[in-house]
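Okay, here's the structure, questions in a sec.
Here the complex is missing one protein chain, while the rest keep their positions.
Moving on, here comes chain A:
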Amino acid sequence: MRRSTPLTIVMLAALAYFLLPLFWLVVASTKSTEDLFTTFGLWFSDAPQFLTNVGSTLTYDDGVFVRWLRNTVIYAVVSASGAALLAAAAGYGFAKFRFRGQAIMSSAVLGAIMVPATALAIPTYLLFAQVGLVNTPWAIILPSLVSPFGFYLMRVYAQDAVPDSLLEAARLDGAGEVRIFFQIGLRLLAPGLVTVVLFTLVATWNNYFLPLIMLNDPNLYPVTVGLAAWSAQAAGGGSGGNSDILALLLTGSTLSVLPLMAAFLLLQRYWQSGLAAGSVKQ
């Protein structure tokens, strides 16, 4: 097919808009605090010091940034794998079996997709405060385990990806339902599963509101709340604040976005096909 140069140029301009802030961030994380204020923002200074900045970011305050990163990884990985497994099992159960009350339960969960996470967060906080779960890792992990949208996606996906004839054949061979799910179902659901894992991973990794209200011990912070705390220090009450922390904040921001980008790039084959299934059905 004939390629269009004007269209390519327009789209490259759009691409520039989306990459510009990230370029700025990478450039900024190579600068000393002084250079941040004295050199042009969108180009490197004469004395780039990315590794020095990384070193000070990782060691500042007894390595608190490393602790935040570790917390984020734990919260995100446990939530995402748990949420995906729960959604896959439920989606499979709803798509491949008929049982009493199914329709009502299904519409209750699907209706929940419309309840915004933050409108739910304050009620969850109030409840968790009563049962002593506030300021523990569970306060972040438990609410992230229930993903109504993940359920929807897996149900739609299981409908087509798991043929009934295959299940019947396995049953005739005498395999139990649980074994069939783990050995056949999960394997066929893999692309949908990766999609739910990735999107829950992003949602938990990037979550700010829930940990902000649930945690007050800095040792439990995920990276988002930690960076926001540094940012508040850097902006500080009018008198210029603690400007030394600015370089750490920007380097920390750069470090915190790299893992997710890598995950998306490496797994793109999976999540794109999983998304396609969710977006054409209703």
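Heads up, the rule we're going with is that a residue touches a chain if its C-beta (ideal position, glycine included) is under 8 Å from a C-beta of that chain, and two chains touch if they have at least 3 such contacts; residues count from 1.
We adopt the following convention: contacts and distances are computed from a predicted model.
Participant: Unshown chain, UniProt name, "Sugar ABC transporter permease", "RNA polymerase sigma factor", "Urease accessory protein UreD" or "Integral membrane protein"?
Facilitator: "Sugar ABC transporter permease"
Participant: Looking at the full complex, which residue from A:Ser32, A:Ser45, A:Gln159 or A:Asn206 touches the chain that isn't shown here?
Facilitator: Result: among the candidates, A:Asn206 touches the missing chain.
Participant: May I ask which residue of A:Thr30, A:Asn53, A:Asn71 or A:Thr124 touches the chain that does not appear here?
Facilitator: A:Thr124
Participant: Need a quick check: the contact residues on chain A for the chain that isn't drawn.
Facilitator: 1-5, 7-8, 10-12, 14-15, 17-19, 21-22, 24-25, 28, 36-37, 40-42, 86-87, 89-90, 92-94, 96-100, 102, 105, 108-109, 111-120, 122-127, 130, 142-143, 145-146, 148, 151, 177-178, 181, 202, 205-206, 208-209, 213, 223-225, 227-228, 231-232, 235, 249-250, 253, 256-257, 260-261, 263-265, 268, 272-273, 275-276, 278-282
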